[in-house]
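One protein chain omitted, others in place.
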Amino acid sequence: MPLFDLWRRLPRPLRIVLSRLPMIVPQMLGVIFVTFMLVRLLPGDPTLLMLGNMATPESIANLREQLGLNGSLWQQFVHYMGNVVQGDLGISLFTSNPVATDLMERAPATLELIFYSMLLTLVFAVSVAVIAVVRPRGFTDYASRFYGLAAGAIPDFWVGLLLIFFLFSLAGIAPAPFGRIDPLLEAPPAVTGFYTFDSLIAGDFQALASSFGRLLLPVLTLTIVNAGALMKMTKTTFADIWRSDFIRHQRASGLPERVIIRNALRNSLPPIITLVGFLIGFLLGAAVLVETIFSWGGLGQYAVQAVINSDYPALQGFVLVASAFILLVYLVVDILYELADPRIQV
Amino acid sequence: MSRIADFTAFILRRPAALVGLILLLLQVLAIVFAPVLATHSPTTADPIASLQPPSSEHWFGTDVSGMDIYSRIIFATRINLLISVTAVAVAFVVGVPIGLLVGYYRNWLSSLTMRVFDFIQSFPVFVLGMALVSVMGQEIWNVAIVLAVLFIPVFARLIRAEVLSLRDRPFISAARCSGATDGTIMFRHILPNALTPSIVQVSISIGMAILLTAGLSFIGAGVRMPVPEWGLMVSVGSQQMILGVWWVSLFPGLAIVLSVLSFALLADAVRDYFDPRRERG
Partner (left out) sequence: MKKTLHASKATLTRRALVGTATALAFIGVLVAAHPAMAQSATETLIVAGPRTPESLDQEYPPTEAVHELRRNVYERLLAYEMKEGEDGILYEDFSKITGALAEKWEVAPDFKSITFHLRPGVVSGAGNPLNADDIMYSFERGWNLKSNFHWYMTQILKIEDFASAFEKIDDMTVKVSIPNPSPLLEKLWTNSDLGILDAELMKEKTTPDDPWGSRFLATNSASFGPYVVAKYSPGQEIIYQANESYYRGAPKLKRIIFKEMPTAANRVAALQGGAIDVAEYLSPRELSQVEKIPGVSVKKVFGNYIHRVEMQNEMEPFDDPRVRQALNHLVPRDEISQAVYFGTARPTKSPISEIYPAFTDEYFGYTTDVEKAKQLLAEAGLPDGFETELGYRTGDQLEEEIAVILQTAFAKAGVKLKLSKLPASTLVERYSKGEIPMYFFRDMAIVPDAAYVANLWLNSKSLINYSHFKSEEVDSLIDSALIGTDEEKRVADMKRVQQIMVENAPWVFLFNPGYQLAMRANVKGYSWYTPNGNAWYDFYKE
C-alpha cells in the first residue's frame, strides 16, 4: 500500500501533528453549535431586563428585532454561524461593543494572569518535586509532602481573601486589590497586551513596578493552590523514574547528577504535560473567581456579567473563545505527549 | 477481617494517615451528632447580633445575618460531604471503565469520546456551572450532577494515559499470547497497574469537588441561602474581609481545608498500602 508507505516515511513528529488536524474543524463546529444551543436555552430574557420601566409590547418586539432574537432557533444559528466564520461574534447587549472587540480587550488581562501563574506554578512545583525526590527525607521532602496535601485543600478565593486581609488590610505591603495597574497611572501602549511586557518595551518603569505589584496577590493566590497538584504528580512520576533501572544504570556509569536529573525529568514528562494542560484549563476557570475578587477586568468578569444579564452574544463569544483556547491547549498537550513517549505508535 | 486489621495497623503506624483518620472521624461525628454538637440553630437569623467577633456565646462569632458560625460549620459538614462524595463516586464509577475502553480500543469511537471529553473539559467551569444551575435550580443534587459530569473526563483521561503506556508493554503481549481475552487483559492485567494515579486523583477530586461547590456558591450558583455550606459561608463573609471582619470567612475556609486534607491523607495511605513495592510486615 503506497499511501501507507508514504505515511510511514514521514518524520514521526509530523505524523503526530497531521493525524490530529482533521478533527479540529468538526470539533470547532461542534463547539459553536452546542454553545449556541446551550446559551439560548438559558432562562432569562435580556430585552425585559434592558427595558425595565420602558417595557411595552411594542418596545419589546422592537428590541428583539434589533437584537436578532426573532426567527426560529435554527435560523438564528445559521445567521450566527455565517457571522462567526467572518470573525463577527455579534454585538454585546450590555457594552454595545462588538463581542470580538470586548474579548480582545479583556483577553490579555486574563492571559497575563494565567501566564505568570502557570510559570510560577511550574517553576515552583517542579523544582520542589525534583529536590524532594533527589534528597529524600530532607527538609524539602517533608515540607513538600505537607504542602502537597495542604495545597490541594485550599480554596483559591479563600486564599485570595486572606492574602488581601493580611498583606493589604493588616500589613499594608501589598497594593490595593483592584485592577491591573494603579488607577492614576496610564496603562502602557499596547503591544502584547501584557502590562508587564508592554511597560518594559515602553521603558515605563513606574508602570512596570505597579503592574508587577498588582500581579503579586492574584498570581500568588492561583499559584499557592495549583502548584500543589502539579508538585504531587511530578513527585510521583519523577520518583518512579528516579528509582528505575535505567537511571540506576546511568548513575552507575558515572554521569553527573545534573544530567541524570534532566534525563529522569524528560522521561517523567508525559503525565506532567497532561496535568499542565489540565491545569491551564482549570486556571482559566479559576480566573473567574480571582478576577472578581481583584477586579481584574479580564474575561472572567465579563463572562459572569454575561450570564447575569443574559447577554447572549457576549456569553456565546466568551464560551467559544475559551473553549477554542482550551481545545488548542489540549491539542498541543496530546501532541507533545505523543512526541515525548516514543513507545506510542502513530 | 485480617485485611482490615492489617490496614488499621498500617494506618496506626503512620502519623499522617492517623491524622487523616481522626479528621474523618470528627467529620462523621459532626454529621451524625450535629444537633447535639451545635450551640445554636444554623438557619435562624438574628440581625441584631450580626457580625459579632468570637466570644463565649458564639465560639466562632456570627455572620452578617447573626447566624452562629460554629453551628453552621457543624451542619455544613453534612451538605458538603454529601455533594462531593456523591459527585466523585459517580464520576469514578463511570469514568474509569470508559477510560479503560477508550485507551485499549483505539478506534473512531474512542476518538469521538475523547473529543466529547475535550469539549466538556474545555467549557469554562464556573460559567458552565452558573448557566446549568440557573437552568436546573439551586438544589443540592443539581450541584452534584454538574460536578460529576465535570469529573468523568478527568478519571477517564488518567486511566487512558496509563493504558496507552501499558498496552504495548511486553507483559501484555505475553498475556495475549497465552490466549487471554480483551476483557481479562483490560481488567485483570492493565487495570490494577493503571489505577494508582486515579486513586490519588480521587482524593484530589473530592477536594476539587468541595472547592468547586464552594466556588459555585461564591458566584451564586451553588446551594441556596441559608443552607449551611462552607463555600457559601466564605462568600457571605468575603465582602466584610476587607473591612477587617475576618472570622466569617476564615473558619469555614479552615473547615474546607481540614476536610479535604483528611481525604487526601487517607487516600495517600490507601495508595501506599496497595503499593506493591512497599515493605510489608
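We just call them A and B in the order they show up, numbering each chain from 1.
As a working rule, contacts are C-beta pairs under 8 Å (C-beta built on N, C-alpha and C of every residue); 3 or more make two chains touch, one makes a residue touch a chain.
From a predicted model like this one, the values you see are computed outputs, not experimental measurements.
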In the whole complex, of A:Leu48, A:Met104, A:Leu119 or A:Ala143, the residue touching the missing chain would be A:Leu48
For chain A, enumerate the residues touching the unshown chain of the complex. 42-46, 48-59, 62-63, 92-97, 102, 105-106, 127, 131, 134-135, 168, 173-179, 182-185, 206, 209-210, 212-213, 216, 254, 256-258, 292-293, 295, 297, 301-302, 305, 307-310
Residues in chain B touching the chain absent from view: 43-48, 50, 64-67, 130, 134, 137-138, 219-220, 224-226, 238-243
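What we mean here is this: only the chains that are shown with their structure count from here on.
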Taking each chain's centre as the mean position of its Cα atoms, how many Å separate chain A from chain B? 22
Contact footprint of chain B on chain A as seen in their complex: 23, 27, 30-31, 34, 38-39, 41-44, 145, 149-150, 152-158, 161-162, 164-165, 168-169, 177, 229, 232-233, 236, 270-271, 274, 278, 281-282, 284-286, 288-289, 292-293, 300, 303-304, 306-307, 315, 318-319, 322-327, 330, 337, 341, 343-345
Interfacial residue positions of chain B with respect to chain A in the complex: 16, 111, 115, 118-119, 121-128, 130-131, 134-135, 154, 157-158, 161, 164-165, 168, 197, 200, 203-204, 207-208, 211, 214-215, 218-219, 231, 234-235, 238, 241-242, 244, 246, 249-250, 253, 256-261, 264-265, 268
